[in-house]
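My questions all concern the structure below.
In this view, the complex is presented without one of its protein chains, the others remaining in place.
Our next item is subunit A:
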Amino acid sequence: MTTLVARPDRVRLAGQRQRAMMTAHQRLMILMLLFIVAIIVIGGRTLAFAFIDDAHGSGRGGSAMIPARADIVDRNGVPLARTIDAYSLRVVPSRLMNDPRRLAADLAAIFPDTSADTFYAKITGKNPTLLRRRALPEEVAAVNALGEVGFEYPRVKERLYPQHTLAAHVLGFTGADHRGVIGVEKAFDERLSDPALRGEPLVLSIDSRVQATLESELYTAMVNLEAQGAAGIVLDVSSGEVLGMASLPVFNPNKIVSGSNAARKNAVTYNLYELGSTFKPLTIGKAMDIGVVTSMSRRYDATKPLKVGRFAIHDSHNMGRWLNVPETLIHSSNVVTAQIADEMGQAPLEQLFRSLGFDNRPQIELKERAFPLWPRSWGRLTTMTTSYGHGIAVTPLHLASAYGALVNGGTFYPATLLKTERGRQPAGKRVFSEATSARMRQLLRMIVVDGTGTKADAPGFRVGGKTGSAEKPSAGGYAHHSLVSTFVAAFPMDNPRYVVLAMIDEPKGNAYSSGQRTAGWTAAPVVRNVVMRIGPMLGIIPDQNRDVDLSDLEPLLWKPKGEN
C-alpha cells in the first residue's frame, strides 16, 4: 500500500470510492442473508405450528392444549373418553337478514329431525337462542353456506367417547354442566376436572380388547338366547383390577336420550341376583378351611330331598345316591351342600360372607353399587339355603371378587378400575387357606372337565369354574321359568390369573342352547369363547399338555359300569 502515496489525489479518491462501494455491496449481501435467515425462521416456526404443535413454544399458547377435562384411557393407552371442541348453532334474531320462512325450511333440510316450524319459532323469537346444542362440522358448513349473518357457531367443549358403546357402563357420561353423571366420569369427577391433573389422562384397568371381546360374546349369547340382558367381568385375581366389565343392553354415552334409564344400569355392580349354585364352592371351601370337610371321599346322602321343618331342599337333578365332595360340586347338589353347611353352622358361613363383602356394597370406585339383600335373620334354614346361593342376593362383582380369592391362594382383593402397577397392589385379606385354594382349583377344574361346566372348557386354557342357574324371585316366590344363568370361572387353573364371569338374564331354551336354559348350556359357552379370544391377548398360551393334577380326585368319581 506504500505505493498509494505516490498516486495523485484524484486517483486515490476514485480508488477509495471503489473500495467503499465493494464493501457496501458485500455488506448488502450479508444484510440480505440475515433477512433470508429471519424469514426462514419465521416460516419454519409457522409450519412447525401446522405439523408439530409442541404446545410450549416460547409463549404459553400451549395452555390451550390442556383439555378442559382429563382424557380417560384404557390400560394400554387406548382413548376411551376425550374432550373435543364441538360446534353449536346459535341464532341472533335481531341480526337476521333473510326471510325467516325460507331459512327455517333450509334449516329443516339440513337437520331433518327438527321441523321447519320449530326452527321458525326459534329464529323469529326475541332473544338469541341455541338452535342446536351440537352440530357436526359439515352441518355447520351447510348452515354457513346459507349466507345468513344472524347465525353463530360457538365452539363448545364436548365429551367424546371414541369407542362408541364400548365400556359405556364403566365410563358413564357427563351432563350438560360437564360434570360426571354416572360411571368413572362420576366416580373420578374431581380428578378429571382438577386443573393440576387434567393434562394427564386417567388410566383405567380396563383393557379395551378384553372389554370388546366380552361385550361381543355376551351380545351374541344374549341375542341367540333371546335373553333380557347379560353381564360379564374379567378380573385380575392377583390385584383386583377389572380388565373388562360389560352390562347389556348397552347405551351410547355420546348420545344420551331420555328414557333409556334401564339400559344405563350397570348390571355388574348395581343389579342384585341370587346367584345360586355358584355359592357352593365358597361354602365348601369354608367347610374345608375350618375342618368340617376333611376328606374328599366322605359321602353325603343325596337320595332324597332334604326336609327342614316344613321346607324341603331339592336337587334339580336327583342323583339318587350318596355323593362325595367332588361329585357334589360336579353335579351341583343342593342337598349335600346344605348338609355340609348345616354341619358347619351359621357362624362360619356368615363370617365367610362378611369377609367377602357380601354384607355391603361391592368394593369398587364406581358410585352405582347396590346394597346386597342380606338375610334379615340367620336361622338354620337360612344357613342351608344361602350355602347354595338362595336367600341372599349380591351383585355379579361380589361373586367375581370372591372367586378371585378362592382361586388365587385365598387372598381377597377389592376390585379396582384403576390400572395398578405390578407390585403396587393393595395388601389383600386372607379369606381361605392356601391349601383350600389349591384343592378348590382342582375341584373347579373338575367341574369343567367332568361336570356341569364342560361347555366352558376352552381347549388348552385349563378353565375351571362353576355354574349357577337360579330362579328369579318374583311376587310370592320364585319364577320357575325365568332363570339367571351364571358361569364364573378362572383360568389357567394351574396358576390362575383371571376370573371370567358371564351371566345371562332370563335365557330362553331354544335351538341355540339345545333347549336348555341352565348355565352349563348358556353362560358356560360364553366363558369358553371369551377365554379362547382373550387368553392369547393376555399372554396365556394354550397348552394341551399342561393341566391341573386331578389324579387324586378322579378315582373318587363314580361312573356307571362300562364307562372307564
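Here, contacts are C-beta pairs under 8 Å (C-beta built on N, C-alpha and C of every residue); 3 or more make two chains touch, one makes a residue touch a chain; residues count from 1.
To be clear about the criterion, contacts and distances are computed from a predicted model.
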Chain not displayed: protein name in its UniProt record ("Succinate dehydrogenase", "Co-chaperone protein HscB homolog", "Probable peptidoglycan glycosyltransferase FtsW" or "assimilatory sulfite reductase (ferredoxin)"): "Probable peptidoglycan glycosyltransferase FtsW"
Omitted-chain contact residue, chosen from A:14, A:223 or A:262: A:14
Listed residues A:120, A:153 or A:478, member touching the removed chain: A:153
Residue ranges of subunit A at the interface with the undisplayed chain: 3, 7, 11, 14-15, 17-18, 20-25, 27-32, 35-36, 38-39, 41-43, 45-47, 49-50, 53, 57-64, 144, 153-155
